[in-house]
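The complex appears here minus one protein chain, its other protein chains still in place.
So, chain A:
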Amino acid sequence: MASTSHNPKILLRRVFSLNESAPFILCIDDLSQAGWHIIEEFAQNVSQSTPIVYVGYETVNKPAFATHFIEGTTSVERLTIGIQSYLPSQPTTKRHLVVIDSLNYIPNDQISQFISNIVSPSVTLLGIYHRSESEHRPASLENYPSSLSLLHFMASTVLECAPLFNKSVDLEEVESEIQRFSIPRGLNATVSKIIMTNRRKSGRSLVYAFRYNSQDHSYDQLVETEEDQGVDDSQVLEGLTTFNLKTSNKQKLAREQVELPFLEAQSFNTGGAIVYEFEKDDDYDEEDPYEDPF
């Protein structure tokens, strides 16, 4: 029987309430679905006594749930000192949550150092990263991984925000609109999709998708149906030519029953053996040990 942590909904709830061991939780969002509701979901689920330190790069309003508010700054050293002043110097049993409303402001060459300075057994760091935002890469760090790759590597849980589209929506058109900074209507809605990647201690990653409603704080697992996984051949070929390219069910059955040539030859189960049959002209000497053909 699977343990409770293998129930995706329970696992997500445990992540939101900081009951899962996750020192660094990365929330990836973009222009089509902002990640603020993920932060608010954490604030909703963590215990009341958990101190929340909020680092605001993209807001100057102290959120109602935040215990301490720090304004974002260009100096990473100053920011680290500011955050650490609200955190316990020694590991404690009480958990602390540090929220950064955009990790995009931390330079690429300082981001790994910054995160390792903040996280500890009693401190969980929740950081938002805007996926499609370009970043400055110094020429000397040309082959250094991007911030997103580094964060992905360091995070114990990754929550990706994405909009939930109807099947009728042309995704290419939506993408092209966003590329021109023209946000289509219906995005950044209260109902969205969360893709959670949870890394177990063994190194195994569990990936689940959820339909998330930020208004009633409900989340249901999204299971890909067969229709989503592959489109039937007949639908692809329909209306493509004036020829009949479809196969009927009868034809499909007949095709499955055809025995391919040489299939018997590829069966190696029977094995091989030398079979000697004695003939009357054979000169067989029982006493000669080298004569034994068997």
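Everything below uses one rule, namely that a residue touches a chain if its C-beta (ideal position, glycine included) is under 8 Å from a C-beta of that chain, and two chains touch if they have at least 3 such contacts; residues count from 1.
Everything below uses one rule, namely that contacts and distances are computed from a predicted model.
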From the list "LSM complex subunit LSM5", "phosphatidylinositol N-acetylglucosaminyltransferase", "Origin recognition complex, subunit 5-like protein" or "LAFE_0E14510g1_1", give the UniProt name belonging to the chain omitted from this structure. "LAFE_0E14510g1_1"
Among listed residues A:Thr67, A:Gln84 or A:Asn188, the absent chain is touched only by A:Asn188
List the residues of chain A that touch the chain left out of this view. 29, 31, 34, 36-37, 39-40, 57-61, 63-64, 71-74, 102, 104-105, 130-136, 146, 148, 178-189
